[in-house]
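One protein chain is absent from this view; the other protein chains keep their places.
Presenting chain A:
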Amino acid sequence: GPLAERRLMDVRLGELPTWLATCDLSPQGLLGGVRKAWSSYYDKYINVKRGGPAGISMLLAGYCLLSYVWNYQHISKISFLVSV
């Protein structure tokens, strides 16, 4: 279909800048995008009939990764030069 109506996963890499120009980048637009992303993740992995620990575990692993990225600048200052 036309570029403006396609979802992110259907956009080809070369078309990415033009697709970004067509989407709504106001605070409400970004918030709506976040809500859509969360509800598609939730409906695909957690809100299923026979779910397991995988849905929540992926979320927690992502949270740990995000915390690592946020702390990296602080952690990288450690030097393991321990004197015996």
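Worth pointing out:
The rule is short, and it goes like this: a residue touches a chain if its C-beta (ideal position, glycine included) is under 8 Å from a C-beta of that chain, and two chains touch if they have at least 3 such contacts; residues count from 1.
One rule holds for everything that comes next: contacts and distances are computed from a predicted model.
As stated in its UniProt record, the chain not included in the shown complex is "ATP synthase subunit a", which appears among "ATP synthase subunit a", "Delta(3)-Delta(2)-enoyl-CoA isomerase", "Pyruvate dehydrogenase E1 component subunit alpha" or "ER membrane protein complex subunit 2".
On the side of chain A, the interface with the absent chain consists of residues 38, 42, 46-52, 55-56, 59-60, 63-64, 67-68, 70-71, 74, 77-82, 84, using the contact rule stated above.
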